[in-house]
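Written out below as structure tokens is the structure these notes cover.
What you see is part of a larger complex, with each chain still in position.
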Amino acid sequence: MTTPDYGAAFLHWRNQAKSWHSYTRHRFVESLADGSLPKDAFLHYLKQDYVFLIHFSRAWALAIVKADTLSEMTTAAATVNALVNEEMKLHIGICAEAGIDIQALEAEEERPENLAYTRYVLEAGYSGDLLDLLAALGPCVFGYGEIGLYTHKNCSSENYREWIDTYAGTEYQDLCKSVGELLDNALRRRLGDDFSKTPRFVQLSERFATATRLEVGFWEMGLHP
Amino acid sequence: MTTPDYGAAFLHWRNQAKSWHSYTRHRFVESLADGSLPKDAFLHYLKQDYVFLIHFSRAWALAIVKADTLSEMTTAAATVNALVNEEMKLHIGICAEAGIDIQALEAEEERPENLAYTRYVLEAGYSGDLLDLLAALGPCVFGYGEIGLYTHKNCSSENYREWIDTYAGTEYQDLCKSVGELLDNALRRRLGDDFSKTPRFVQLSERFATATRLEVGFWEMGLHP
């Protein structure tokens, strides 16, 4: 499978991140594709992912605060909107179908692997600038895009079709492209056209790699309800 | 004129803020009502207010980051949305009619009085929690609501009718009420039903008073293009 085209920075960072393969081809991912993932692991994952989405939305809201241009602001604001008003409602819906009500979601104790990833992203954003924040957000946004395409291509079961179609679908793939553009433009605006030759770019690449490592932990946690 | 009903905290803080009257009955305000405000002062104010809105939107985005509950998040996200996708477009429209294009708006140098107020709000939010942020945002949100009602009641000229109707109108008045509820609920959630008896409430009241002082400076600046 070819690497999806989510822009120049993604391509660089993806290739530098040692754990990218472990993340995007994780046993959790493979078992979504072949349908072998136990139902309780999936539901456990969904509940933790609900908690994750709250902090992920907060991180995207921080991107609005950290934006330098109106165009950066509006892209980030649109993402917050999509997360808070669509993605979270979708999640609540899928969970409800599975018999997990909103109270159960709210009461879910956040696992350490979840805490590790979300707080790493938020702290990167608070301590650094918009670039640090985007580099830490990247593995989630782009990784789910790549995983969506990969599982869609290798799907041999109907069990997790809805989940797979969501991330392989046009809407999510377009989001990945628009975040890729936001990222490349933000880099260009601050570091120039040769952004990939600055030390800053290497440091951001390490942020991306660390966040990727933490995504592996998240899948791992998903396997252990 | 009776004090508008934007909730319990507003009522307390408004009555404690020494500069509330200087702010809501400022010469700039009176001259909007009677139409005597020179056009160039109004346009100067609009341009500065555009810059203000950018930072004000960022501050409301910070409220999403600082929220503790989904309900706090969604109210703050709706406000960001209203600001970025409606209020700012409205502003761009009014300015365009007056011959000020978007380039001129973007190029506008931020006045110290503008810097003082917006950075005070953002810093209050960053250094404190959601309550500090809301207390610093309060004078702008609620003050414009009160000013809208006041100028509407005392309006003796058509010159600034559009501006007056915007803030006196149902949509903006509803926003004030919903922010008032957000604030009272946020206080209750953290400080209990007797929130007004805690030292924290007094400290927040001081934040509100300082932000009110800075609003007076903003009107003052408005009079001097």
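Order as written gives the chain letters A and B; numbering starts at 1 within each chain.
Here is the rule we go by: contacts are C-beta pairs under 8 Å (C-beta built on N, C-alpha and C of every residue); 3 or more make two chains touch, one makes a residue touch a chain.
Not measured: the values here are computed from a predicted model.
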Query = Since every chain here shares one sequence and 2 of them are in place, how many copies does the full complex have in this file?
reply = 4
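Criterion: only the chains that are shown with their structure count from here on.
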Task = Calculate how many whole Å lie between the centre of chain A and the centre of chain B, each centre taken as the average of the chain's C-alpha atoms.
result = 35
Query = Which residues of chain B touch chain A in their complex?
reply = 54, 57-59, 61-62, 64-65, 67, 70, 73-74, 76-77, 80-81, 84-85, 88, 106, 122
